[in-house]
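Quick notes on the structure that follows.
Only a single protein chain was left out; the remaining protein chains are all shown in position.
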Amino acid sequence: MAIKNKESNDLGPLREQARALLNKMLLIRTFEEKAEELYMLGKTHGTMHLSIGQEAAAVGASAALKEGDYLLNTHRGHGHCLAWFGADVNAMMAEFLGKETGYCRGRGGSMHIANVDTNNLGANGIVGGGIPMSTGVGYSIKLRKTDQVCFTVFGDGANNEGAFHESLNMASIWKLPVIYFCENNQYAMSMAIEKSAAIDRISKRAASYSMPGVTVDGNDVLAVYQAVCEAVTRARRGEGPTLIEALTYRWKGHSRSDKQAYRTRDEVAEWQKQDPIRRWALRLNLTDAQLDAERESAAQRIDEAIAFAEASPEPSVDNILDGVYA
Amino acid sequence: MAIKNKESNDLGPLREQARALLNKMLLIRTFEEKAEELYMLGKTHGTMHLSIGQEAAAVGASAALKEGDYLLNTHRGHGHCLAWFGADVNAMMAEFLGKETGYCRGRGGSMHIANVDTNNLGANGIVGGGIPMSTGVGYSIKLRKTDQVCFTVFGDGANNEGAFHESLNMASIWKLPVIYFCENNQYAMSMAIEKSAAIDRISKRAASYSMPGVTVDGNDVLAVYQAVCEAVTRARRGEGPTLIEALTYRWKGHSRSDKQAYRTRDEVAEWQKQDPIRRWALRLNLTDAQLDAERESAAQRIDEAIAFAEASPEPSVDNILDGVYA
Amino acid sequence: MRELTYVEALKEALRQKMQSDERVFLFGEDIGVYGGAFGVTAGLIQEFGEDRVRDTPISEAAIAGMCVGAAVAGMRPVGEIQFMDFVTLSMEQLVLQGAKIRFMFGGKATVPFVLRMPAGSGTGAAAQHSESLENWFVHVPGLKVVMPSNPYDAKGLLMAAIDDPNPVIFIEHKLLYKMKGPVPEAPYTVPISQTKIARVGTHVSVVATSIMVVRALEAADVLAKEGIELEVIDPRTLSPLDDQPIIESVKKTGKALVVHEACQTGGFGGEVVARIASSEAFDYLEAPIKRLAGLDIPIPYNRNLERATVPQVENIVTEARKLAQGKY
Partner (left out) sequence: MRELTYVEALKEALRQKMQSDERVFLFGEDIGVYGGAFGVTAGLIQEFGEDRVRDTPISEAAIAGMCVGAAVAGMRPVGEIQFMDFVTLSMEQLVLQGAKIRFMFGGKATVPFVLRMPAGSGTGAAAQHSESLENWFVHVPGLKVVMPSNPYDAKGLLMAAIDDPNPVIFIEHKLLYKMKGPVPEAPYTVPISQTKIARVGTHVSVVATSIMVVRALEAADVLAKEGIELEVIDPRTLSPLDDQPIIESVKKTGKALVVHEACQTGGFGGEVVARIASSEAFDYLEAPIKRLAGLDIPIPYNRNLERATVPQVENIVTEARKLAQGKY
């Protein structure tokens, strides 16, 4: 992808919220940077999937949605979760550290952060695991005749799972209000998209289901916002699902244990020039000083969250059996 | 589909075998008509899926393949099995009646007739069940570097299974010598193809895998033959898989217990005008007398097979445990 | 009382629930105009329309996804898998999502769905249309597993399953569909996780599931003539299992035989035996605890082989008699 140096300062419909969206991206970036630190300090176990470099996708998308809509998220889901309506950084950090005050009372962890009260139906440890569920969520909306939509996130690797095919076909024949948002960060773990999918653009696979498919610059908040807006309009009108492919890049390794032998430092550096935060800040004509200030306040917010999480109690082993059945 | 009244008598590459192919279709048609009778007489149990009206697909396809190629067949597989290399009508009928002399020693029955000695890897009780296997068969050919191909049959309903998506994608990225042959007989049980698939032509789904997709008149032996020949050529050249959609029609109910409330008598009658046997006989300039004669000899062959099967012993319960493990 | 077939009882449960709760809807392959492979949903699409009686493409993973997604989103979905064998294509959504979501989310979500499916052999459908996989689901915390053995339980358990706030795997039996029995017209429920003593006896406790309950009762009639009284126990819900009545029964009889159609190795019978062998009933045991189950082979097509593969009345009679007479 060509490197954008000077982009238009016309932020169109995002004019008012532009600054807020920047701050959301900074909050996500900082959350994950600190999460990584905590991880290195051994304050959490398990694994962790960072979306650093992909913040524009999460922030641009949620800006186009509204409260009451549904989110089905992925294993690399911190960003979408933080960008979602009424997200509570404290509860997120607490869950990341496995505390009783976490969104899932420490039972879920990084890969399963959810908040059903806001229709955030959770990150998912299974690649493509949210896609079949979206058919059911979308169908429930159809039956209730509300104007909700189901926003379903997945990666480039997930689009080769059979469930992708079954679900998009069903959503299309029944015109379900589902938005399939494929965050194409170029790799599925070590597998480059060119090697894993027999198609040059994932969005083209929409044609198999007679649904619109569009590919956008996933590092451009405005581009993502506009694509999702169009899909939302169709969905709320009862015109059915849309497949959106957002081109972006995973800056960090797949997970902690990734030596990244499958890609070069140069490739990473090239993509990092597309830093969605830097690009957005430029379009906002922010000075470095202003940007640093925002970054600083984000850091403070995250430090508060860490303090809250660390002060929170561990779940008690006594009621370990709770919550299996309602 | 428009009714073909007068079709060209130029049978091209099939000139020599034309009469043999007709007889094969008659053998299949008669086998299934008699199978149905036996079923009604209670001489077999379980269920049975008849391919009456679809004979051109099986016969046209096998004519384009050669010994040593692999067949992965469907639940509606009598036709492909009889058209396959070295097919033994006696062993088929015996299996249909569950006898020890049957292809599967009475263990498999109508839905599982197989003959691994001729690389006929079997009919399949699972819709789309042969599709993922074809990836492995195709990959084995790639590793052995032989010029074999894997001919994989499935129905219009099967193309909505996730395995279809996963398998075609893999076959394409690795250029496997697999031919995906979708026999679109317009219905999956009671589900019309227009209702089940969000696409007007199943063959168009090949585009999602950057592989050629073609739709042919499945009731025209020559058309099927030519389409499969092209796919075979590509496959043997190492150029990868092809998706072929053969348009045809299921004359009988899905299985014995089908009231067919989902379609009209007129629709069936319309399609019956496309009888592949009648069409092929016309192009061969056969007189009704000649056709009847051929039909008669097919009937004799089947009666012999029935006699063989009925005279054959039932499997013994004593060695019921044999064959679970090698 | 009015008699209905097992199929009619199931249909009545579905109809009454759909009438009383608009969140309930049905989906599956050929459940509309076709009425379902075994006729359970026949007529319902005419009464409730295609939005609430939805024919699906042949996509079992997405069918399971509809269960989970619609349930989490506040509906009461009731899906159908045409033959239990095909649920092998649905396991990820059922086991990794449906069964775990509530716990994984800290007990803050509910996933109330029912997935119906016919199990079992006996129709000559061979190895890929005759599975009895109930113990796979019993082995998954978060799921409930129900297997009615008669029309009365079929209606009552299905209504209870739809009311239940948890995912329920509802397993029917092909050979029971035509079975007739008394079924009240008014809505009622048979509580989930309530084991039933199907016949009181004194000599041998026979724990049987699904169609094996019917065969065990027939075997009991045969042996009664010989003065051997079987106590036939029908768990009805396999998970969570109400095992106390089983343990009490064995304390009384001192002998236990567990019967199911699924192949023996790794099956539900092992769970029942283990519950007995680790309980206070152990001290009352007068004989080894026996299992009578399907052979460890795929279901063969041939009629004789198929019949020989799963327990029949005569096999239950023989095994129970041996136990009663202390010959083993």
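By letter and in written order, the chains are A, B and C; residue numbering begins at 1 in each of them.
Everything below uses one rule, namely that a residue touches a chain if its C-beta (ideal position, glycine included) is under 8 Å from a C-beta of that chain, and two chains touch if they have at least 3 such contacts.
Bear in mind the structure is a predicted one, so any value in this text is a computation, not a measurement.
Undergrad: Kindly name the visible chains that come into contact with the excluded chain.
TA: A, B, C
Undergrad: Touch as defined at the start, partner being the missing chain; which of A:A114, A:V127, A:V149 or A:A231 qualifies?
TA: Checking each option in A:A114, A:V127, A:V149 or A:A231, the one touching the absent chain turns out to be A:V127.
Undergrad: Which residue from B:G122, B:G157, B:G218 or B:P241 sits in contact with the chain not drawn here?
TA: Here the residue in touch with the unshown chain is B:G122.
Undergrad: Check each of A:E161, A:D275 or A:E294 against the chain that is not shown and name the one that touches it.
TA: Of the listed residues, the one touching the omitted chain is A:E161.
Undergrad: Counting contacts across the full complex, list the positions on subunit A that touch the omitted chain.
TA: Against the missing chain, subunit A presents residues 44-47, 98-99, 104, 106-112, 124-129, 157-158, 160-162, 188-191, 195-197, 257-259, 261-262, 314-315, 317, 320-321, 324.
Undergrad: Hey, which subunit B residues sit against the chain that's not shown?
TA: 70, 72, 102-108, 112, 114, 116-117, 119, 121-122, 124-126, 129, 131-144, 150, 162-163, 166-167, 169-170, 173-174, 322-326
Undergrad: In terms of residues, what is the contact footprint of the unshown chain on subunit C?
TA: Touch set of subunit C with respect to the missing chain: 61, 85-86, 88-89, 91-92, 95-96, 99-100, 103-104, 126-128, 131, 133, 135-142, 239, 241, 262-263, 265-274, 276-279, 282, 285, 287-291, 295-298, 300.
Keep this in mind: only the chains that are shown with their structure count from here on.
Undergrad: Out of A-C and B-C, which chain pair has the most contact pairs?
TA: Per the contact counts, A-C leads.
Undergrad: Per-chain C-alpha centres versus the global one: which chain is nearest?
TA: The chain sitting closest to the overall C-alpha centre is C.
Undergrad: On a CA-centroid basis, which chain has its centre farthest from subunit B's?
TA: Computed centres place A farthest from subunit B.
Undergrad: Taking each chain's centre as the mean of its CA atoms, how far is subunit A from subunit C in angstrom?
TA: Those two chain centres are 41 Å apart.
Undergrad: With chain centres taken as the means of their Cα atoms, state the distance from subunit B to subunit C in Å.
TA: The answer is 36 Å.
Undergrad: At least two other chains touched by the same residue of subunit A: list those residues.
TA: 162-163, 166, 169, 173
Undergrad: Could you pull out the residues of subunit C that touch at least 2 other chains?
TA: 57, 59, 61-62
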